[in-house]
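The complex appears here without one of its protein chains, the remainder shown in place.
Coming up: subunit A.
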Amino acid sequence: MSRLYDTVEPSVIDDEMLRKAVEEQGPKEEAGKIAKQEGVDYCDVLSLRLDFRNILKVDNLWQFTKLTKLQMDNNIIEKIEGMDALVNLRWLDMSFNNIEMIEGLDKLTKLEDLTLFNNRITRLENMDSLPNLHVLSVGNNKIDQLDNLIYLRRFPNLRTLNLTGNPVCDDQGYKLFAVAYLSHLVYLDFRLIDEDTRQKAHSLYENKLGELMHNEKQAEVAIEAEKKAAQELLKHKDAYVEHLNSSVLFESMYKEDPEGMKLALLPGLQDMLKDFQDKFVEVCMKIFEFGMKEYEKRCKEMREFNTCIQDAEAANKKQAVTVIDAFEEYKKKLFTELLVTSDAEVQERKMNEYHEGVNETWDKLMGLEMQLVDQLEETIKDFERNMTDLMSQLVEYIQGLITQVRDLENSHNEKLLEMCMTVLEKVVKNEMDEELPDDLRMLFVDKDTIVNAIGASHDVHLIKIDNREDEIVTRSGAWLSGHMQKIHADECARNRARVVEITNYIDHLRDEIDTQFMP
C-alpha cells in the first residue's frame, strides 16, 4: 500500500543483510571491536531492526531464537511467515507493509505488542495463541465488520487498541461498541477511555453483553469440566482400570456380537440379561476400585522413594561441598603465601603440598560419590523389588476378579443355551406363543444353528474379556520395566555427570597453580 510494486527492486532477507543489520545495531566502541573480532551469534541477538529495506518475503530468521524485538516496518511484505522460530518475541512491528491477512503468529506465544498499522487487513483472526497481548495496533487497515471486534475479547491483558482509519470506525456506534465489549481496554485510538464513555457504553450494551458473558461463562465451565474429566481418565489409565467403573466393557461385548444382539430379543431373556449385566458391572467396579487403591499405593511408594533419593543426594552434596569449600579456603591461603615468599625451596615444597592436597580432595570426592552410588543402588533395588511385588499382586488380584467375570459369562451362556433349547423345542413343536423376529426365527431352524450362534456369541464375549485382561497385564508390566529403566538411566547419568564434574574441577585446580606460579 505504501509503495508501488515496480518502483524499487524488491529484496529478500539474506545473510548479508542480516549481518550488516546486526553489526550496525550491535555494541559500539570497544565492545563493538570485540564483537567484530569474535563475531556475533544470531542466537544471542535480542533485538533486530529491518526497516525501509524493501523486503518482500520474510525468511532466514530461524537462527534468532532469543529475539524479543523485531521491527520490519516500511517494507513490502505481503504475508506474515517464516517467524515460527522466534518463540521469545515480545514486540513485533510490521506496520506499513502490504499484509492482507493476519496469520503465521501461532508460535509467538509470548507476544505482547503487535503493530500491523497501515496494511490491508480485513479481519481480526488467527491470534488465538497470543494470550499475553497487551498492545494491538491495526489502524489504517480494511476492517469493516463491527462484530469482528468481539474476537478481541479473548485477550484478557489487552489494554491498548488502535483501529483508527478502518472502515469500521465510520460506524456511529463503533466507539461505544468497542468500549462495551472490550472492558479491559484503557486506551482506544490514542485516547484514554473516560468513565463517562464507559458508563454510557455499558448501559447501552448491557443486555447483549450479559448474554454474551453468560455464554462465555458456560463455555468456560464446560471446558473446565472436560479438562477435569480428561485428567480423571488419565489417572484411571495410569491405574489400568479405565472405563471399568461403568458398563463400557459389557456393552463392548455385545457391540461386536451380532448373534448375541439377535438373541437378546428372545422373550424372557431381557430380565436374565439385566441380571447378568448387573453382576458383571459389579465385578468390574471391584476391579476398578482395587486398581485405584493400588494406584494410590504405588504413587505413595514412588513419592517416598523420590524424597529419600533426593535427601540422600542432598546430604551427599553437602558433604562434598564442605570438602570443596575447605580446600578452596586452603588454596586461597596458600596462594597468598606463595605470592609473598620468594624462596624457591619453600615454593617447591608448598607446590608439592598443594598437589597432594588436590589428590586428597579427589580421593575424598570420588569416595563420596562411590558411596552414594552404592547407597542408591541398594535403595533402587529395594524399590524395584517392592514395585514388582506390588505389580504382581495387582495383576493376580485382577486376574482373579476377571475369572469371576468369565464365570459369570459361562453361567450366563449355559442359562441361555438351556433357554434356547426350550424355545427351540417349542418352535419345533410349533407351540410358540409369541412372534419372534424373522432373523431370530432363522436361528431356530435346528439345534446346530442355535448352538453355533450361541457359541459364537460366547466366544466373542470371552475374547473381549481376555483382551482386557491381557491389556492390563502387558501395560502394567511395560510401565514397570520402563519406569525402572528410567530410574537406572537417570542414576547412571547422574553418576557420569558427577564424575565428569569432579575430574573437571580437579584438572582446573592443577592447571590453576601451574598457570599462576609456573613461569
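In this section, a residue touches a chain if its C-beta (ideal position, glycine included) is under 8 Å from a C-beta of that chain, and two chains touch if they have at least 3 such contacts; residues count from 1.
Keep this in mind: contacts and distances are computed from a predicted model.
You can't see one chain of this complex, but its UniProt record names it "Dynein regulatory complex subunit 7", from the set "Trafficking protein particle complex subunit 6B", "Dynein regulatory complex subunit 7", "Ubiquinone biosynthesis protein COQ4 homolog, mitochondrial" or "Elongator complex protein 5".
Set against the missing chain, the residues A:329, A:378 or A:396 yield one that touches it, A:378. Checked against the full complex, the candidates A:175, A:412 or A:498 give a single residue touching the omitted chain, namely A:498. The hidden chain makes contact, of the residues A:169, A:312 or A:436, with A:312. From the options A:105, A:253, A:365 or A:401, the residue with contact to the chain not on display is A:365. Residues 27, 29-31, 33-35, 37-38, 40-41, 44, 301, 304-305, 307-309, 311-313, 317, 320-321, 324, 365, 371, 374-376, 378-379, 382-383, 386, 494, 497-498, 500-502, 504-505, 508, 512, 515 of subunit A touch the missing chain (whole complex, contact as defined above).
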